[in-house]
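For this view, one protein chain was removed and the others were kept in their places.
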Amino acid sequence: MKEIRYIKAIAEALREEMERDENVFVVGEDVGGGGGAFGGTKGLLETFGERRVRDTPISESAIVGIALGAAVRGLRPVAEIMFADFLTVCMDQIVNQLAKTRYMFGGLFDTPVVIRTACGGGLNAGPQHSQCLEAWFAHIPGLKVVSPATPYDVKGLLKSAIRDDNPVLFFENKALYAMKGEIPEEEYLIPIGKADVKRAGSDVTVVAASRMVHESLAAAKTLAEQGIDVEVIDLRTICPLDKETIFASVEKTSKLVVAHEAVKPFGIGAEIAAMVCEEMIEHLDGPVVRVGAPFVPVPFNLEKLYLPNSDDVAGAVRKVMEY
Amino acid sequence: MKEIRYIKAIAEALREEMERDENVFVVGEDVGGGGGAFGGTKGLLETFGERRVRDTPISESAIVGIALGAAVRGLRPVAEIMFADFLTVCMDQIVNQLAKTRYMFGGLFDTPVVIRTACGGGLNAGPQHSQCLEAWFAHIPGLKVVSPATPYDVKGLLKSAIRDDNPVLFFENKALYAMKGEIPEEEYLIPIGKADVKRAGSDVTVVAASRMVHESLAAAKTLAEQGIDVEVIDLRTICPLDKETIFASVEKTSKLVVAHEAVKPFGIGAEIAAMVCEEMIEHLDGPVVRVGAPFVPVPFNLEKLYLPNSDDVAGAVRKVMEY
Amino acid sequence: MNREKLLELHYLMLKVRRVEERLVDVFTLGKIPGFIHVSIGQEGVAAGVCSCLGPEDLIFTTHRGHGQALAKGIDLKAFMAEIYGRRDGCCKGKSGSMHIACKKSGVAGSNGIVGAGLPISLGTAFASMYRGDGKVTVCFFGDGASNQGTFHESLNIAALWDLPVIFCCENNGWAQFTSRKTYMKIENIGKRAEAYGMCGVTVDGDDVLKVCEEAGRAVERARTGGGPTLLECKTHRWLGHYVGDAQKYRPAVEVKQVKEFDPIARFEKFLLQSNCVDQAYLDGVEVRIGSEIEEAIAFAEGSLLAGADELFNDVYA
Partner (left out) sequence: MNREKLLELHYLMLKVRRVEERLVDVFTLGKIPGFIHVSIGQEGVAAGVCSCLGPEDLIFTTHRGHGQALAKGIDLKAFMAEIYGRRDGCCKGKSGSMHIACKKSGVAGSNGIVGAGLPISLGTAFASMYRGDGKVTVCFFGDGASNQGTFHESLNIAALWDLPVIFCCENNGWAQFTSRKTYMKIENIGKRAEAYGMCGVTVDGDDVLKVCEEAGRAVERARTGGGPTLLECKTHRWLGHYVGDAQKYRPAVEVKQVKEFDPIARFEKFLLQSNCVDQAYLDGVEVRIGSEIEEAIAFAEGSLLAGADELFNDVYA
C-alpha cells in the first residue's frame, strides 16, 4: 500500500491506462503543458507527447465532439471539462450525441468516452464554479455517471471507466483533490455500478455520494458515541444505481437517509428515496430524509452555510431514529 | 366561452400581452414570417412588426442571451426554442446566466424572461426531437418551470409567465398543440405555482403533468367503472411544486401515483414521491408508484411502445390499490 | 474527367432525385412515420462531393441527408427500410430519416441537431491523424447551421490541428422558414474560412462538375496532410423545409424559378452535347434506377416492424 492524494490517483490511473492501451488519449483545456487545471494530467505530455495529450482551445462542445468522433473510430478518449458547471456549454454533444449514438444508430458504434470533470464547492468559487449537476446526467439513458469519494475509489473507477464501452460522466470533487488515502501498489479495478458499504451498521442506512460520504462517516462516528449504529453506503456510481446494496441495507435497518451535496429538490436523493418507497415501502419504518444543499445558487461568500455537512447528516439520522 | 386549440391559445396569450405591454417582444427562430415552427407566433409579425417580433439565426445561446440582456434593461422577452431537445445547446445561458443573475448580483436586476419550448413525443420525431427534460430545470434554483396540459391552462399560465419577474421555462407539449378546449372570451390569468385538481376522487391520488394529465383522466374514467375513485391532480407548475394541494390529496386518499412522460429515473416523479415520503409518510398506505417512460432514448419507430399511456396509469393505480 | 466518372456523377444525382421523389410519394401516402426533409434540387452537391471519396472515407450528414448517404454508397434497401422504421433498416429501424448511419459505406451519422455534426467530425478526422490511415472525413451542413457556435469551434480546431476534414456547406439559401438576409449579413459562407486560417471555397453547387473539381482538390489536400477546407456549395431548395410544408413564407416566383438551376438537367444537357451519352443511355439509367427503387421499397414494405424486444436494446454496451 501507499498513501496518495485523490488528484494524484487520477493522474496514475490515466498514466497506467495510456501505457496499457495505445488507443487511450486525453483531450481538453490546459491538459498538456498546464497538466490540467487541478493537476489530473500532470506529466502526461512529457511521457506521451502531443499526439496523445491534446490541449484544446476553450471550446467545450468541440472537446466532447472530438471525443465522440474518435470513439466511433475505435479510440478511447478521456476528455476533461474543467468544472462541472461548464458541462452546460456542451450539453447537446453529451446528451443528444454521445448518449444517443449507440441507440439511435441501432448499435452500430461503441462509444467509449470518459468525461472527467470537477464538481462541488469548498473553494468559495461561487455560483458558476461549484455546482453538482450529476442528477441531470443520471436522467439520460445511455450515460453512466460515476462519482468517487476516495483516492482508492477514484483510481479504480477511472480505470474501469476508460475500459467501459459506454460514455461515462466522471465527477471528481474539488474539495477532495487534496485528500490523502491508501491504495495498493499493484493494479486494481473497481466495478462501475456497485456501491460500497463504507461502514457497516445496524440502526440506520445513510446512502451518500462523493464528499458527503466523508461527512456521513464523520456523522456516524459522532452518532456511534450516542449509541446509534449507522451504515454508510457510498454510491460510487449514480447511474446505474446499485439497488441491490441499497435495498439489502434498508431491509436490515428499516431507516434511510440520503445525502448529497447538490441542491435537494430534484436531486439524486429523490430517486433513491422514490425507488425505496416504490419497491420496498413495507420495509421502511419512518420517513426517508434527504440531506442536500438549500435551493439557492452557490453563494460566493456564504458557502459554509450553504454546503451540507456532517451535522446535517447527523440531524437527519436523529430525525429518522426518533420516528 | 369559445373553443380553441392549444396552439391558438398560445398565440392569443402572446398577442394580448404584447398589446397590453409595449415591453413584451418575441424572439426566436422562424417566429416572424414563419409564424413559429408550430404556429405559436402566427400573425404577430403582421401586427407588431419586426421591432417586436424578431427572427433570429439558428443560434440558441444567443437567443437566450438576447432575452436575458433585454430583461436586465427592463424589457419582457418571450424567447422560443423550437424543441425542448435544443435547450441542450443553450444550457449555460439558461442555467448559469439567466437563473443566477438575480442571486449572484445581490438582487440588482429583475429577469422577466419566458422561454417557450415544445417537449414530448407523439410525432415519431425521434430521439433528438421528443424529450421531456423538465426535471433538469426544476433542479436549478432561480428558474420556474411550467407545463400546461390544456388550452385553458396554457393561455392563462403563459400570460402569468410573461408578467412574472423571474425566468420561466414554459414547456408546451407537441402532442397537445392540436387539442381543442374551452376558454373564456374575457381575459384571465392562472397563477404559477398552483396545481389544479382536474378530477376529484377519494380512493387514490394521481399527480400528473402535461400530456399525462389526459392519460390519467382517461384511466380514471375506466377505473371509475371498476369502482375506483381517482383524484387527478394536474401539476401545472413543476417548480415551485404545489406541496399543499398534493399533500391535502394524499392525506385524503393515502395512495399516490405520479405520472409523467419523461423517463422514470431521476424524473419529476422522483421528487414528488420523495417529498411525500419525507414529510408525510405516516399518511401513506402502500408504495408510491411512478409512471414514466422506459430508460431508453425516444425511438423513432417504437414511440408507441415507449410513450406512457392511460393503461400504464391504470396499472399503477391498481397496484397501489391492491397493496 | 473520364467518362466513367461522368456517368457515375449522373447516376448518383439521378438516383438521389428519384429516390426522394418516391419518398415524397410514400410519405404523403402516410407510409413513413415522423417527418422527412428532401434535398430535391441539391443533388449536385452530394454527388459531386461523395464521388471524390473512397468507401473508407467518412461522412456526417444532416437532417436533409438522404442524398449525401446515397451518394456515399449506402445500400438502398437498408436505407429505405430504415426510413420506413423497419427491422431490416441500416439502424434496425430506430433512426429513421433524420439519424441514418451505416458503417460499411462510411456514413458516420446523420443529425437532427443543426450544427451538431461538425464537432464530431473533428473526432473522426483526429482518429485518422492519430492512426495515420489517410481516411478523410466530410461533414455536411446547411447555411443555417453556419450560424451555430459549433461551426466556429470546429473550424478553428480543424485549422489549428490541420485535420483531414472537409466542411461542406450545402447553401440552399434557406433555414427552415427563414432566408439568408434574416440570418447572415455576408454573401459567402466560404469566406468564413479566413477567420481560422483555413482554405475556403465557394462554388456553384448546381454545377456538379465544379463541385467535383473543388471537392477533389479538398480531398487531395486533406489526404496529403494539407489540412481542412470549407467548401461552400450554393444550391437551391426546390420544395418546403419538410415534406408537407406549403412554403407560404416564400415568394411564389422564387419557388418557380429555382427549377431553372436543375443540376441534373444541366448535366444531362452537357453529357448529350458533348456526345458523352445519347438519349437512349439516359432512358436506360432511368429504368435501372426506377427498378432499384421499386425493389428497395418492396424490401422496406416487406420488412417487419420492430417490436417490444427491440425497445431496450443498444442503450448500453
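Per-chain numbering from 1; labels A, B and C assigned in written order.
Note that in this section a contact is a pair of C-beta atoms (placed from the backbone, for glycine too) under 8 Å apart; a residue touches a chain by one contact, two chains touch by 3 or more.
It should be emphasised that the depicted structure is a prediction, and the values quoted were computed from it without experimental measurement.
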Among shown chains, those touching the left-out chain: A, B, C
From B:104, B:206, B:219 or B:246, residue that would touch the chain that is not displayed: B:104
Full-complex contact with the absent chain, from C:184, C:239 or C:258: C:184
Per the touch definition above, residue among B:10, B:31, B:45 or B:70 touching the missing chain: B:70
On chain C, residues whose C-beta touches the chain left out of the figure: 147-153, 156, 159-160, 182-186, 191-192, 194-198
Residue ranges of chain B at the interface with the undisplayed chain: 25, 51, 54, 56-57, 59, 61-62, 64-75, 77, 92-93, 96-97, 101-110, 141-142, 144, 164-166
Those residues of chain A which, in the complete complex, touch the missing chain: 29-30, 32-35, 37, 55-59, 61, 85-86, 88-89, 123-129, 294-297, 299-303, 305-306
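We take it that only the chains that are shown with their structure count from here on.
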Farthest-lying chain, centroid of Cα atoms versus that of chain A: C
Separation of chain B from chain C, taking each centre as the mean of its C-alpha atoms, in whole Å: 36
Distance between the centres, which are taken as Cα means, of chain C and chain A, whole angstrom: 40
Residues within chain C bordering two or more other chains: 93-95, 99, 111-113, 149, 315
Per-residue overlap in chain A, given as positions that touch at least 2 other chains: 92, 96, 103-104, 141-142
